[in-house]
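Removed: one protein chain of the complex. Kept in place: all other protein chains.
Up next is subunit A:
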């Protein structure tokens, strides 16, 4: 920003702050900001305009003060349009206040262009910061989701359990298959129990993936037992006309483990005494 425009803004900063304050106050009706108390809102708004003025004073768009302020807004969960709207209002306020004070039309045009391009730069930078922070959050959540995706747990010698919780999409289905086969070989399992108690919906795709996985398990020499089929899921499976006749199913994990022990010629007995 050119020196004379900067000077003009700084000379009139009190008027600009006041003008900006009344404009931004109207923006409080926004849904995401309903729960914010007016004291907090006023403080934050004042902070915001102060940081903008500091940034202008230092003539450095990527100044630390403004960045830290935005970082704080992100953490508090304020909407991005508070920032974009705030900057738009700042531009209008600055142009209006300075235009009222200076006479020459030519000067005003230059002033307008200077402020315009400065605000654009700041918006660009802050929006980037905001979206970067969201992308980061989404990425972390994806990683967290992947971590609890499909573990294979060896519960007894030759018997493993894979509990499935949540929605099964294409990516998870792939993971399930890989973990199943790797696990069966690593733990030398003979019987694998797939527990679908935590799967909310079993549609044809989910059923198809489970059938494929159990077929693959059969090929490496083990047997799959499907457990945890809730009554309503059982009815929808029948309605859909999915044929699960090829592999054994049990209502609960407990019954599944009993069957699995039987298949590996063992049983749990209570000790006398």
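The rule is short, and it goes like this: a contact is a pair of C-beta atoms (placed from the backbone, for glycine too) under 8 Å apart; a residue touches a chain by one contact, two chains touch by 3 or more; residues count from 1.
Keep in mind that, in the parts below, contacts and distances are computed from a predicted model.
The complex appears with one chain absent; UniProt names that chain "Anti-sigma regulatory factor" among the candidates "Nitrous oxide reductase", "Anti-sigma regulatory factor", "Dihydroorotase" or "ABC transporter permease".
Considering the full assembly, A:207 is the residue among A:52, A:98, A:111 or A:207 that touches the omitted chain. Although one chain is not drawn, the whole complex shows that of A:22, A:137, A:167 or A:252 it is A:167 that touches it. Interface note: of A:3, A:231 or A:273, the residue touching the hidden chain in the full complex is A:231.
Where subunit A meets the omitted chain, the residues involved are 167, 169-170, 200-205, 207-208, 211, 231-233, 235-236, 239-242.
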